[in-house]
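Shown here: the complex without one of its protein chains, the others still in place.
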Amino acid sequence: MSLFLCDYAEGAHPAILKKLAETNFEQTYGYGNDEHCRRAKELIKAECEAPDAAVYFLVGGTQTNMTVIAAALRPHQGVISAATGHINVHESGAIEHSGHKVLAYPTPDSKLSAEMVQAIYDEDISNGTRSHTVQPKMVYISVPTEQGAMYDLAELTALSEVCKRCGYYLYADGARIGYGLASEGCDITLSDLARLTDVFYIGGTKVGALFGEAVVITNDKISEDFDYIIKQNGGLLAKGRLLGIQFETLFENGLYYEISKNAITMAMRIKKAFKQAGCDFLIDSNTNQQFPILTKAQYSAFEGRCEFWADMGEGRAAVRFCTSWATTEEALCELEAQIKEYIG
Amino acid sequence: MSLFLCDYAEGAHPAILKKLAETNFEQTYGYGNDEHCRRAKELIKAECEAPDAAVYFLVGGTQTNMTVIAAALRPHQGVISAATGHINVHESGAIEHSGHKVLAYPTPDSKLSAEMVQAIYDEDISNGTRSHTVQPKMVYISVPTEQGAMYDLAELTALSEVCKRCGYYLYADGARIGYGLASEGCDITLSDLARLTDVFYIGGTKVGALFGEAVVITNDKISEDFDYIIKQNGGLLAKGRLLGIQFETLFENGLYYEISKNAITMAMRIKKAFKQAGCDFLIDSNTNQQFPILTKAQYSAFEGRCEFWADMGEGRAAVRFCTSWATTEEALCELEAQIKEYIG
Amino acid sequence: MSLFLCDYAEGAHPAILKKLAETNFEQTYGYGNDEHCRRAKELIKAECEAPDAAVYFLVGGTQTNMTVIAAALRPHQGVISAATGHINVHESGAIEHSGHKVLAYPTPDSKLSAEMVQAIYDEDISNGTRSHTVQPKMVYISVPTEQGAMYDLAELTALSEVCKRCGYYLYADGARIGYGLASEGCDITLSDLARLTDVFYIGGTKVGALFGEAVVITNDKISEDFDYIIKQNGGLLAKGRLLGIQFETLFENGLYYEISKNAITMAMRIKKAFKQAGCDFLIDSNTNQQFPILTKAQYSAFEGRCEFWADMGEGRAAVRFCTSWATTEEALCELEAQIKEYIG
Partner (left out) sequence: MSLFLCDYAEGAHPAILKKLAETNFEQTYGYGNDEHCRRAKELIKAECEAPDAAVYFLVGGTQTNMTVIAAALRPHQGVISAATGHINVHESGAIEHSGHKVLAYPTPDSKLSAEMVQAIYDEDISNGTRSHTVQPKMVYISVPTEQGAMYDLAELTALSEVCKRCGYYLYADGARIGYGLASEGCDITLSDLARLTDVFYIGGTKVGALFGEAVVITNDKISEDFDYIIKQNGGLLAKGRLLGIQFETLFENGLYYEISKNAITMAMRIKKAFKQAGCDFLIDSNTNQQFPILTKAQYSAFEGRCEFWADMGEGRAAVRFCTSWATTEEALCELEAQIKEYIG
């Protein structure tokens, strides 16, 4: 039976494996100084309509977050995050390990708003002993969030504006950005992200690659000596071309968008099935993560195939069903049948 | 023309690519909790004759060094290294970034000896204000070294003994251990390394894998909560199975040893060719790295294909020729011909 | 007019200045290796009934917290604190600077309870991906808290027991411990603190000294190489005897307790005066910090002499009045008169 536990359960899109095989015996310089990386960067900059952006390839999400934040902040500065943000809860203290406090704020829906950022700023500057506290300097958002919520253009624009006013960097963690861009109702593009943030990354690991995240930096203060910071954080892949080849493949003919769409189509079918079965949801997500709320009896039918997410009290739990580029029609039909059978 | 710049110029051994393709649509748990990792760990423990060792897979060498050292040391402790050690010169301060001083000592031949370690210990404990200095706690050696020198069993045994006496951990960086084990005159095995060190790693990146290093820890103090330390250092690969699959392939039928041998055969031919041409060498290496000393005119014939290593004065330079599992007969013949042509 | 802004507005108790003058031309070894430090440590160990404790002297509170926590934790471990804890809000990220996350939890009254600690533990160990999160390892409490609340013996005993069960260190920040011990209803002693915690400190800066905090460590795992950790954190005072002389003076004839009592007597009179004037309080404190809630008009009468603490809405604010060993009868009478005049 198929798993819906996460969006990194399979290997890579076959086009990537094929390209890796084809290029296997090319001899290239190491550390990303090769033609594949060069070309992949050009494709991404074109997609972002950001010819002056600096693009770097890293292996994974936590590594990317710690590297970007280390590059951007001075020692006494911290990064504002939703309490549910990946950097706050699921990176074993990687951000603190490089010396920075995550300034975590509770949110109703896993998203930070411009109003919240403004309020944090106002409180900070009205503090009589500011230098005794951590100085907020960066706003970290996940697009989409860890709970499947998506930012729209108006929200991103407002966040961008408030960050500029406050002198904060805006950083978007795009581990699942492909699924966000393909989600129903999404009105933003990679170009908007490049224009509205100082730095963001395009996730490969969860969207068709074996591994890899592409960091797009539009603020020179963050990109300065970024290659040193990557190396210092253990993120410089010797055979850097592996990252170049993967992103080249993903962005050559719109493959990234195409395979992201599959995940959304499948996720929307899951959403519909649980809705029809009468389930509530933790949040109303249009992305590849769906969080229906099940009774214990209902959950037991799916245990091991979806992820337990949060105890909702009264014997109920929110669980996560994840789809991906690799989710098959067959797996989905089987799941739909089971939802009908076990839930209603 | 073929490059001899480094041992990570190509992709992976075809058997690895094949296995990746075969397993591509298996659905597995993330983060190394899969059957391939489990099996690869068993194969490595068997090879090391260390059933109780803890084995972990990481992506690259710098990442591995910073993770192992962060796991082993308290904040005031430092790691002893040859001045030429990778952690001292080529990791952009990754060790310092996690708070530890590299206690670097000059060596005649890029190797640390038991006598040197004993002398460092003696000086430390006779210091009247020890707590004003960094406390040595780990000895880092590269096997083979960054200059191609290899430790023999007697040297490793003496280092192991002195470390035990002094209360130091012994850590061997085995980025090129395959080539060391296959080198002429080598009298050590993986089992010796497991027995004589507290922790070491088996390099995959330079020996046939796309990427990957297998850390073997025999000292419980270092392996305790090692998974947290990996995650905190951004080293936990989401699709951990990629590492399991690669090391499974390398250690299933002795492939790791077999492909290492190719590199040595080729390297010895290069050594012979330069010797016959009358060249001196930076050090007498039996491993896959050869450091002939060339005049500027001679070097110009090979520029771009070998690496400039060190200025030797009087218009001469030591350069590095690297072979690997991927070096072909054809490339070698061509190189031999050119050595004859341009040098003598 | 006298200030009630904080408890570090004056110099030191005259007995300390006298002793500093008397000993000024003694020649002693540096870094605390002198007779005054030796004797002060003995006095403190006797007071704590902890002959085997290790006692160290540091200069200030933030320095002490960062040093103790750095000594106790491995990189992936964090320290549990009330959200209002000093380490969480008023140390400019000193704890994160040495790599550790402060695991901050909201509390009703600025105190952590055994139940809260147990719940944190239960949630941690039931987490399926523990190694992706920060590992709780230490519980930090302020005795009394930053809001003047005091722990009683039953609470401390329960905290101590739960920490032992969970494998957590218990650390008490005693920046104002003198005032806590002298507070009405206090049923604990330094001996209880030594017995129930793994490490705590006795504040000098706020209780009669020019500066200085005495760390009492009863857990060998934390005291191991503690002198290195002090030095590494910039906390080793060259003329260490200055700390010895001050704590010698404070603990020679119970001076520490005696001068703490003055602060409490004065604070209780302030409490009574505001109560009689009809004011509410942020919390009901029996220590040297009182937090009456004033209207803006009322606050304006005292502005610059007490500290703004928190906006309470509806035009009201909680403010802080601090007394200390140095608060005089005259200053108090004047304040009482003003409370009557301006408030009621």
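Should a chain be cited, it is by its letter among A, B and C, assigned in written order, with residues numbered from 1 in that chain.
In this text, a contact is a pair of C-beta atoms (placed from the backbone, for glycine too) under 8 Å apart; a residue touches a chain by one contact, two chains touch by 3 or more.
Fair warning: this is a prediction, and the values are worked out from it, not measured in the lab.
Engineer: Of the chains that are displayed, which are in contact with the missing one across the whole complex?
Structural biologist: A, B, C
Engineer: Can you tell me which of B:20, B:68 or B:134 touches the chain that was removed from the display?
Structural biologist: In the complete complex, the chain left out is touched by residue B:134.
Engineer: So one chain is hidden, and I want to know which residue out of A:28, A:65, A:84 or A:98 touches that hidden chain in the complete assembly.
Structural biologist: A:98
Engineer: So which of A:90, A:132 or A:305 would be touching the chain we can't see?
Structural biologist: Residue touching the absent chain, from the options given: A:132.
Engineer: For chain C, which residues touch the unseen chain?
Structural biologist: Looking at chain C, the ones touching the missing chain are residues 2-3, 5-6, 8-12, 14, 17, 20-21, 23-30, 59-64, 66-67, 91-94, 97-98, 205-206, 210-211, 228, 231-239, 241-242, 326.
Engineer: Since one chain isn't shown, list which residues of chain A touch it in the complete complex.
Structural biologist: 31, 70-71, 74-76, 98-99, 129-132, 135, 225, 227-232, 236
Engineer: Tell me which stretches of chain B touch the chain missing from the display.
Structural biologist: 75-76, 78, 89-93, 96-102, 128-129, 131-134, 308
Convention: only the chains that are shown with their structure count from here on.
Engineer: Taking each chain's centre as the average of its Cα atoms, which is closest to the average over all protein Cα atoms shown?
Structural biologist: A
Engineer: Given that chain A and chain C are copies and touch, would you call their interface same or different according to whether over half of its residue numbers are shared?
Structural biologist: same
Engineer: Please work out the Cα centroid separation of chain B and chain C, and write it as a whole number of Å.
Structural biologist: It comes to 50 Å between the two C-alpha centres.
Engineer: Take the average of all CA coordinates in chain A, do the same for chain C, and state the distance between these two points in whole angstrom.
Structural biologist: 42
Engineer: Residues of chain A that touch two or more other chains: which are they?
Structural biologist: 91-93, 97-98, in rising order.
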